[in-house]
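Every protein chain of the complex appears in place save one, which is left out.
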Amino acid sequence: MTSRTDRRPVRLAGTLAATAALTVAATSCSAPGGGTDAKGSATGTAVVGIAYEPDSLSPLLGYGKDGNSKIFDGLLTHDEKLDLQPALATELPEISEDGRTYTFQLREGVTFTDGKPFTARDVVFTYETILDPKTNNASRTELDAVESVEAKGDHTVVFHLKYPYAPFAERTVLPIAPAHIAGEQDVNTGDFTTKPIGTGPYELVGWSKGEKLTFKANPDYWGGAPKIKNFTMAIIKDDDVRATRLRSGDLDGAILPPNLAKAFKDGNTATYAAKSFDYRVVTLPTGNKVTGDTDIRRALDLAVDREAMVDSILDGAGKPAYGPVPTDSPWFTEGTERAHDLKAAADLLDEAGWKKGKDGVRAKDGVRAAFPLWYLSGDKLRQDHALSYASDAKKLGVEVKVQAGTWEVIQPRMPKDAVLAGGGSPADPDFDQYTLLKSSLAGDGFNNMAHYDNPAVDKALEKGRRSGEHTDRQAAYDTVQRELVKNPGYTFLTHIDHVYVVDKRFGTLTTQVEPHDHGLASGPWWNVEDWKPAK
Amino acid sequence: MADLALPTAPGRVARTARTWKLRISATLVAGFVLAVLLVPPLVGLDEQAVDLGAKLLPPSLDHPFGTDDVGRDLLLRCVYGLRVSLLVGVVAALVATVLGTAVGAAAGALGGWTDRLVMRCVDAFSSVPHLLLGIFIVALFRPGVWPVVVSVGLTHWVSTARIVRAEILSLRARPYIDAAVSGGASRLRLARRHLIPGVLPQAGLAAVLMIPHAIWHESALSFLGLGLPTHQASLGTLVQSARGTLLAGDWWPTLFPGLFIIVPTLAIAGLAGAWRERLNPRRRSELML
Partner (left out) sequence: MNKARPGLPWIPMARMTGRRLLFAVPVLLAVTFAVFAVADASPFDPVKAYAGTAGLTASQENLDQLRANLGVDQPLAVRWWEWITGALTGDLGHSAVMRQPVADVIAERIGWSVLLAALAFVVAVLAGTTLGVLAARRRGSLVDRAVTSLAYTLEAAPTFWLGLLAVWLFALQLGWLPAGGLTDTGSTTVTAGQLTTHVILPAAVLAASQLPWFALYVRQGVGDALDEDPVRGARARGLAEHTVLLGHALRSGLLPVLTLIGSRVPELITGALLVETVFSWPGIAAATVQAATAVDFPLLAATTVLATAAVLLGNLVADLLYGLADPRVGFDG
């Protein structure tokens, strides 16, 4: 036995341990210092807290594919209203009659931050590399329609498509990488993935993983040098920590859950609620005898109290969702809203033969109306949605057992168990509806998680994707939304606003309509290069 | 966390103080146990059911502890949370005690090389900080109740093993054991008749003392997001999910679950302290932390 287990009183000096500890501390804290406080002048500096960290900063691996990459530019870009505007292209593309050829004229005199000129070669390189199966780009299928990319001289690029793909121009906000740098290295593991060089308004100064990304303004930016000279994105995954650090003045702005944003009302900060296509939805898998039943699906659709969820869980920062398209979008089909009507839902189930048993849970043909509902462990917003859904279902006589898990645990169960999922993409209705609802994509990764299978919807999705006429497309997506009322294979709950709190000294800022995956540069700092801080 | 059995001062004043401490502790423990056993079936509510209309109400007569951010009564949540935490604590303490008693008894009774080897292993095992080992186990097997129980049980048997071994060694040194051996008693009989009954009270005391530890560890693991799933009420998950509301200025969802950890812990420790004094009167003034 060692002596530390029997503790008899003893006598003699013993401050040695404490002294030793102090010595170690003294040497360790002198190590990393050296520089002076580099916080700089407050006006030209902005520090924002974000919840997300990219895996890579290479556009070839998917970074910034939806625009606002800060380090890079795309051929086109989105303005505040999400309308396409030229960026590295001088104007919007010329589209051929059959909708299969897109021609872009490129801006001249643009250079990468290493001083080398930007040409059509870089565009071809970027798209061809992404389309190469050896490149680990998870979003390659988004460019599925592209057959080939061709450079005509230094300043013209032509895209040839396999089939007419109406929303193709929306995909060309994708950032352009320099062929002379990225082309010289392994695309998946090379230096470029962490030390990117682009044409964008900012240059990366440093990326301290898990902590922050530091940018400085590109003085030679073709769109004019940004006023915010130093821009830092602090990566803080924990909402509470982010709010605390914003409160303590450490951050100038941050994305926050609505309930935490509510606490910032002190006059120095402004709160921005960005509208989004970001929905929370319960998947009702076709493979489960309860959730696959159309009557159950419709009853649940009526029984959920979406307004209460918006008011309480989202603190009003959001809207009830009846389908992937938000109610204020021009693509929304008027009249597909469903009012909260518990009685109608109960009547529907009574008529369909789902009778209440002794335990208050309905059953039909020996099948109990009960199913598990999974949410991603640690995601409070999804947890609260799931709990509310379960409470509403319980009033109807449907037992929903809420369970938490990691994706590794949840994914194998998706064909049978309900999941509280999220998604949504504003640029075009095809982007999220096709992958969410197309029967051929059932169970393909996170596509069509509910294994939804509706021939009428399949047909309409295909039509909406290929048709070039807006009215035809509108009609197709109306069909999809009406079919979702008749057979709601997903219970859509809410579209959530993304809430940001920013210091007022940056003036009045704007936000775009945001997708579910709001990467680095969303929120009020989507156009940080245009901010004009007060002196 | 060190064990909390209350040390006491000698003297008559101290003795009355001790009696009172014991009474209060016992009442509190009985109250908590009754609440935990009776309230859930009496109320008969689905503890997860939310009431979005009643979110974040401050403490009032209707809701003595207020409500949480999805409108659940916090007093009820605390009772449910204590129930889960107590259950985890008791089961984990049992696991640890059985394991510790087995190892300690084996080492003490067999003696010699086995003893040295076993105790070296015990030393090695206790070199890994408890919470870290717990985190390691729970991270790999989560989420759920069982990984927490197993990890707390597996990390806390060491002290019991040491206590039991020491007790066996002291028992073996007593004359009546020698007499029994020379009288031809078998090893098994010796163990059954003399050693095990002598050790059981110490093991039982160790088990009771371990319950607050186990609760503390469960709450720490859950707070770190590694223990129970966050929608399931336990004292740790309650504090964890209250973090956001604390920032918004609503203090009650953080304060009360914390008190629900502290008060039962002190009460159990008070009870165990009295038991230990009865068991080891000689060591009354010796502090065992």
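Just a few scattered comments:
Think of it as A and B in the order they're written, each chain with its own count starting at 1.
Throughout what follows, a residue touches a chain if its C-beta (ideal position, glycine included) is under 8 Å from a C-beta of that chain, and two chains touch if they have at least 3 such contacts.
Keep in mind the model is a prediction, meaning the values are calculated, not measured.
Taking the complete complex into account, A:Thr232 is the one of A:Thr126, A:Thr199 or A:Thr232 that touches the chain left out. Considering B:His194, B:Arg243 or B:Arg276, the position touching the chain not shown turns out to be B:Arg243 (whole complex). Touching the chain that is not shown, out of B:Leu171, B:Ala220, B:Ala233 or B:Ala274: B:Ala220 (per the contact rule at the top).
Which of B:Gly100, B:Gly153, B:Pro212 or B:Pro229 touches the hidden chain is settled by the complete complex: it is B:Pro212. Residues of subunit A that touch the chain left out of the display are 1-4, 7-18, 20-22, 24-25, 28-29, 31-39, 45, 47, 49, 55, 136, 138, 206, 209-212, 214, 230, 232, 234, 236, 238, 241, 244-245, 247-252, 378, 407-408, 411, 444-446. Contacts to the hidden chain, counted on subunit B, fall at residues 1-2, 4, 6-7, 9, 11, 13-14, 17, 120, 123-124, 126-133, 135-141, 212, 216, 219-220, 223-226, 236, 239, 242-243, 246-247, 249, 251, 254-255, 257-258, 261-262, 265-266, 269, 285-287, 289.
What we mean here is this: only the chains that are shown with their structure count from here on.
Subunit A and subunit B have Cα centroids lying 43 Å from one another.
Across the interface of their complex, subunit B is touched by residues 1-2, 5, 239-240, 243-244, 247, 257, 259-260, 262-263, 305, 308-309, 311-313, 375, 377-378, 380, 383-384, 386-388, 390-391, 394, 402-406 of subunit A.
Only residues 46, 48-53, 55, 69-71, 119, 123, 142-143, 162, 225, 229-231, 241, 243-249 of subunit B touch subunit A when the two sit together in their complex.
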